[in-house]
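Have a look at this one.
Heads up, one of the protein chains got dropped from this complex, but the rest are sitting where they should.
What follows is chain A.
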């Protein structure tokens, strides 16, 4: 053969890929900003993150439509089929992670209206672990790197552990000092969202593995 074929279909796939990458980079931005905003209880930044959520939702919708068009019109097979079906799942997870950035931002705004309390001790560690997962999962999509994807899947246990530790810490804090219950509840919600963000990153990593190897991972 030697001749490049189905150029317009290939261009469509590339365009789709670029849109997913764009969605991923917006997510990375929101994740980083959410982390900053949580650290400093920055209301303005939190509002910006909430507003940006619409951008992600719109991209998700565009990508969904393009995937459906490609399925309807191009009969993708093998890697192409795995990629398109996986992208349809991946963008749902990206959209959910972005939603959770916005959800956390709502709690940042709530916290800003309460007397400042000390953040849970392991919060910084939990955030770092989750952030690495989100960023690595986007990178592993871009690079089709299944080793990085499998590292993401393994990292989820650490995030779960931080979640348990912080729950316990918050429970102790609330028992000792009922005046900080409102703030502690906010932090409890925040860490639940952080834990879910890591779960969604794990899902994405599983779909990336499926694209590359064809193996469906239970999880």
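The criterion applied here is as follows: a contact is a pair of C-beta atoms (placed from the backbone, for glycine too) under 8 Å apart; a residue touches a chain by one contact, two chains touch by 3 or more; residues count from 1.
FYI, contacts and distances are computed from a predicted model.
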item: Which of "Flavodoxin family protein", "Cell division topological specificity factor MinE", "Predicted small integral membrane protein" or "Phosphate ABC transporter ATP-binding protein, PhoT family" matches, in UniProt, the chain that is not displayed; value: "Phosphate ABC transporter ATP-binding protein, PhoT family"
item: Listed residues A:40, A:61, A:75 or A:179, member touching the removed chain; value: A:75
item: In chain A, positions touching the absent partner; value: 1, 3, 5-9, 68-69, 72-75
